[in-house]
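Structure in structure tokens, see below.
All protein chains but one are shown in place.
As written, the chain order gives the labels A and B, with residue 1 at the start of each chain.
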Amino acid sequence: MVEYPTSLNEALNELNKNKYTIYAGGTDLMVKKRNWVNLPVKNDYSLMFISHLKELNTISESEKLYHIPSCVTQTQMIESEILPDIFKTVVKKMSSPAIRNVATIGGNIVNSSPAGDLLPLLYVYDAVLILKTINGEREIPIENFITGAGKNILKDNEILKEILIPKLRFNNNYYKKVASRKANALSKVAFIMCLNIEGKVVTDFRMAFGAVAPTVIRTRNIEKDYIEKPIDLLKIKSEEIWEKYREFINPINDQRSTANYREKVVKNLIEYYLKEI
Amino acid sequence: MKINTIINGKNIIEEINPSKRLLDYLREDLRILGVKEGCGEGECGACAVLIDNVLVNSCLVAVGYINNKEVVTIDYFKNTESYKIIEESFIKEGAVQCGFCTPGFVIATYTLLKKNKSPSEEEIKEGISGNLCRCTGYNMIVNAVRRASKRGEGVW
Partner (left out) sequence: MHEISKSVNKVDAADKISGKAKFVSDMYFDDMLYAKTYRSSKSRARIKNIFIPDLPEGYYIIDKNDIPGKNKIKFIFDDFPFFADEYVNYIGEPILLVVGEKMEIIKKIFSKIKVDYEEITPILTIEDAQNKISKPIYGDDNIFASYSFEKGDINNIFERKDIKIIEDVYETGYQEQLYLEPQGVIADYDYINDKINIYGSLQCPYYVKNALMQAFDYPENKIRVVQTTTGGAFGGKEDYPSLIAGHAAFASFKAKRPVKLIFERTEDISFTTKRHPSKIKIKTATDNKNRILAAEIDVKLDGGAYAGLSSVVLQRAMFASTGVYNIPNLKVTGEVYSTNTIPNGAFRGFGSPQAFFAIESHMNNSALKLNVEPIDFKRINMVKTGDPTSTGGTFRDEVFLAKMIQKADEMSDYTKKYRDYASKNCNKGIGMSLIFHGCGFTGSGERDIIKAEVKLKKNENNTVEILIANVDMGQGVHTTFKKIVSNVLNIPLEQVIINNPDTDLVPDSGPTVASRTIMIVGGLVSKAAEDLKVKWKDNEETVITKNYIQPDYIEWDQDKMKGDAYPTYSWSVQVVEIEIHPATYEIETKRVWSVYDVGTVIDENIVLGQCDGGFAQGLGYGIMENMTLKEGNILQNSVTDYVIPSSKDIPKMETIFIDNPYKEGPFGAKGAGELPLVGGAPAYAAAVQNALKIKINKVPLIPEVIMEVLENENKYNN
């Protein structure tokens, strides 16, 4: 078993031969697979550590894209001079400094939790994932990658290598994480809205919700109706927009919150933030 | 898996089960006991250590991760000048009650001040937001961090 590959190639080669549990930052894995105190973690297969691989570590940009390799940590994202502010806004509300120091963007994506904090942002930005095996790469839009709560299409011999973020232009960004306390808490509801307004016209409008369905809710068909239209029109349409999203919002009752609350809050947030514009 | 690591200044090369928790490796195998287990879920920060001088919750680290890295716990950190400033500040501001969370706060304070030597009240609270305390209500800890930031001019 090669738990500590020295290059991405070696890792991919190994993954092609044996089954491994990939360990990037480890912060989700070590909780999910927790064992009794003093006993090793209950991973299904041998661990393979990848966050040290230099191919997976450094944020860069090209003309039209931001390139975020999968093992970039949340702290790196906050400290990046390249990424837009809305990314920092979202990441700063995640977990805690100690967890952000090792947790990775790749881990948040592959964990595919309904409450994954980076996901609504990545959906709004049309993020594309580069999945790599020893045989080659494929590029998958994030909304096709995650298929359900905790489910995605990553193959056993595949690693999430990089996330491509189009350099979109938004001049109005709104983000709200609703959680049980101000720090270090899992989302009950997440809301993100990004707009570009030129003069009084909406040239781009995107909205996404997290933690209120098995996967992130973003519906381009709904957004379409308000693009190339006056901003003043959009601002008064919260009731209409809510009615359109209603069929997709499917929150649950759990130990953190109730379905009723989550649903009501989504409605309220749409109204609240449209007024804020 | 063979790991090559430096723990509290000592180089260790050892064949080890990489799935072992770093927290258990430190406490049970190496009897480094300043690191505490408060929750086992990475929520309370009592197990905080420095890995390559970065704040990390050791209950969330599988020991294979520290290969080629350096780990420092409170047990070693307490010999540094930074520690002395933080210690004096915590004592003077009454920031220690039961003490179980305190080593974790000390490590978090160090990494905060290293990055931001003059943090605002909000920045202090953010810097220690991953450390839970049930005894103090945090105000006196925030005061201690502020005091350490002032007292440590030139060090941070």
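By definition in this document, a residue touches a chain if its C-beta (ideal position, glycine included) is under 8 Å from a C-beta of that chain, and two chains touch if they have at least 3 such contacts.
Everything numeric here is computed off the predicted structure, so don't read it as measured data.
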* Asked: Looking at B:10, B:134 or B:150, which makes contact with the chain not pictured?
  -> B:134
* Of A:65, A:78, A:168 or A:186, which one is in contact with the hidden chain? -> A:186
* Could I get the residues of chain B that touch the absent chain, sorted low to high? => 31, 33-41, 43-44, 46, 73-75, 78, 83, 86-87, 90-94, 96-103, 106, 121, 124-126, 128-129, 131-142
* To do: Write the list of chain A residues that the hidden chain touches.
  => 31, 36-39, 176, 178, 180-186, 189, 254-258, 260-261, 264-265, 268-269, 271-272
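Basically, only the chains that are shown with their structure count from here on.
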* Asked: Which whole number of Å gives the spacing of the CA centres of chain A and chain B?
  -> 29
* Contact residues on chain B for chain A in the complex? -> 1, 17-21, 24, 28, 37, 40-43, 45, 48, 51, 54-57, 59-62, 64-65, 67-68, 108, 111-112, 126-127, 129-132
* Touching residues (chain side chain A, partner chain B) in the complex -> 1, 3-4, 23, 26-27, 29-31, 34, 37-41, 43, 46-47, 49, 51-52, 75, 92, 95-99, 101-102, 182-184
